[in-house]
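Here it is, the structure, as structure tokens.
All protein chains but one are shown at their positions in the complex.
Up next, chain A:
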């Protein structure tokens, strides 16, 4: 009888450990939910600067979490779709929880498939996707392979060897660097540069009544107006109109 009691006692211990683990997981869900909602709110406002000024624990883009809390400098490689991937949110918001449950949840996310491209984050409480069935949906493996190869090569070219270019603006205290592969058009590059340089304060205006760069919306209007056109100096030293050469 004593043995049995011991066994039962052990069973209860194990049971309670599970329960507490579940409690931790449950609170993970809650904070993730909140974190996700916030990320979505921020993400959808693509034109406003919330992302740039948001206090966060690390750089968006899935780069390793940095502990310092007051880095406001935006990363050098903003994602062009404007939304932070779900897994990145999890990394940032959950480092207070137990490692175990974070890993469990991340595994869950992997099962559900990456959502970064479609831009919608999945409800974490939803069960993992059904196991893939052989030959379903009925797409020929030939076609499936090609689409998979395309995806791989676009991911590869994104990760391997960024096309980094130095950018300097007259009057700015230091230069910036941009990864040209992060942008798909001149407009996107132009917008990103505007954001990048709008954070500098300018104590004095230039002699010709230079534009107030502090006011970002003014800058955006300017860039989109017909009074000014974006141009660049090419390797031969000629000033060229942006757009003639396809991106």
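By definition in this document, a contact is a pair of C-beta atoms (placed from the backbone, for glycine too) under 8 Å apart; a residue touches a chain by one contact, two chains touch by 3 or more; residues count from 1.
Keep in mind that, in the parts below, contacts and distances are computed from a predicted model.
*Asks:* Can you pick, from "Programmed cell death protein 2 C-terminal domain-containing protein", "Tryptophan synthase", "Vacuolar protein-sorting-associated protein 36" or "Transport inhibitor response 1-like protein", the UniProt name of the chain not shown?
*Replies:* From the choices "Programmed cell death protein 2 C-terminal domain-containing protein", "Tryptophan synthase", "Vacuolar protein-sorting-associated protein 36" or "Transport inhibitor response 1-like protein", the unshown chain carries the UniProt name "Transport inhibitor response 1-like protein".
*Asks:* What chain A residues would touch the chain not displayed?
*Replies:* 113, 118, 120, 129-130, 132-144, 146-147, 150, 153, 157, 163, 180-181, 185, 235, 245-247
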